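Up next, chain A:
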Amino acid sequence: MSNDTPMISRRGFGQLSLAAAAAAAAVTPALAAEKGEPIKIGILHSLSGTMAISETTLKDVMLMLIAEQNKKGGVLGRPLEAVVVDPASNWPLFAEKARELLSVDKVAAVFGCWTSVSRKSVLPVFEELNGILFYPVQYEGQECSRNVFYTGAAPNQQAIPAVDYLLSADGGSATRFVLAGTDYVYPRTTNQILQAYLGTKGIKPADIMVNYTPFGQSDWQGIVSQIKAFGSAGKKTAVVSTVNGDANVPFYKELGNQGIKSTDIPVMAFSVGEEELAGIDTKPLVGQLAAWNYFESIKTPANKAFIKQWHAFTKKPKRTTNDPMEAHYIGFNMWVQAVQKAGTIDHDTVIDTLIGIKQPNLTGGVATMLPNHHITKPVYIGEIQDNGQFNVVWKTPDLVPGKAWSPYVAETRNLIGDWRKPIDCGNYDTVAKRCVGTKHG
Partner candidate 1 sequence: MRLPWRPLSGADWAAVCVLSGGSALALLSLLPEGSPLHVPQFAVGLAGKYLAYAILAVAVDLVWGFAGILTLGHAAFFALGGYAMGMYLMREIGTRGVYGNPNLPDFMVFLSWDHLPWYWYGFSHLPFALLMALLAPGALAGCFGWLAFRSRVSGVYLSIITQALTYALMLAFFRNDMGFGGNNGLTDFKDVAGANLHQPGTRAALLALTALALAFCLLASRAILGSRFGALLVAVRDAESRTRFIGYRPEHIKLLVWVYSALIAGVGGAFYVIQVGIINPGEFAPGNSIEAVIWVAVGGRGTLWGPVLGALLVNLGKTLFTGLLPELWLYALGLLFILTTLFLPRGVAGLWRAAKPAGAAEVTPEMTSADHEAVP
Partner candidate 2 sequence: MTAPIGTPATPSSLLYLDAVSVTFDGFRALNKLSLVLAHGEMRAIIGPNGAGKTTMMDVITGKTRPDTGEVAFRGVDLTRMDEPAIARLGIGRKFQKPTVFEHLTVRTNLLLSLKGGRQAFAALFARLTSDEAGRIEAILARTRLAPHANRMAGALSHGQKQWLEIGMLLGQDPELLLVDEPVAGMTDAETMQTADLLRDINRTHSVVVVEHDMAFVRALGVRVTVLHEGSVLAEGSVEQVSANPRVVEVYLGR
């Protein structure tokens, strides 16, 4: 793939290794001399280890976007140069690599991370060194850092609309819910928010079953049969699945084999996208649901062009696109716009300029960077089709602005994030009228 992108440097960190620096210099393209020093963009996605399965695609899409931008002449008349590192699904290594990107390579922005823990691991580094991180994955919220731009969905941009759909007549008017998730922070928080939310919708605690499984759970027989039993209480039952990407394949295979059809017990997933479905025969799963802000199957000119470009770039005509890829597309273009508007890559200026930047998304709407560093997104509910794609069966009428803090958690009920002056705080208590905690202020 690197053949397509002349601007990828072989990585080096000069001060520690002269040899490495020499190797890096050897590949520095001639373009730099013509148009000035390249602007470095850090790509911090795992290329090995357990998360490589999801993150490698994001590295590729970033390389594509950067190559594309360079064809347009780069930014500020300078070419962009991708600095790719492999944090190897190892969380401390994420922090180390983030520090390396910021302090050794002095990158203008970093696009990276997938898991919450990787983001949590690099967060102090970005705050200490005042870097810019674009984080493209749907997450649990409850965070609002000045140095991070959250281009994935906050809970109110995915979980809440998805449950609304299940409660609606179209979604089957479910009155009994199974909240199944992998045991980590994102499902825990999301389920906590959902439990509170379902309570406000009149669903009794007895009608909610919460189940957590370990990472990489591969034997789902017992749990699926528990779900089945829970669903046989005479009430329309739905499953909300925050099961982590990799464990979904065996989960869905078991659902299919135990004959749970979408018409009996629909399963609404938050972590199952086109990429995950590529690993399964989807015929038994037709009709199962997923909530995202983007689906490959959405037919807009922008999306068609993006998919075409992606296939051409990867030379794989069947490679799927997915939601976090769109998030990077939006984030990257917002960053380009902000840099062009500000006329500099200075971090503070760019951070301030980014707020209010509007970037058309791939599905026909316009994403706006909000003061809380989240963006506006449409929410789509898609049904799995037999070709591994999703058919959009419902969408929010308007774009939904991302909320960093959940109104369903007592401590954060009154919190908002607003990085504009005069508030200039990620966790501002609107009742007490003060910034809570110190660092995020």
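The rule we apply is simple: contacts are C-beta pairs under 8 Å (C-beta built on N, C-alpha and C of every residue); 3 or more make two chains touch, one makes a residue touch a chain; residues count from 1.
The candidates came about this way: all candidates are chains of the complex that A comes from, given by their letters.
Values in this document were obtained by computation on a predicted structure and should not be read as measured data.
What touches chain A in this complex, out of the candidates 1 or 2, is 1. The part of chain A that touches candidate 1 in the complex is made up of residues 10-13, 15-17, 20, 23, 47-48, 84-88, 90-93, 95-97, 99-100, 103-104, 115-117, 120-121, 123-125, 128, 142-143, 183-185, 188-189, 192, 212, 214-215, 409-412, 427, 436-440.
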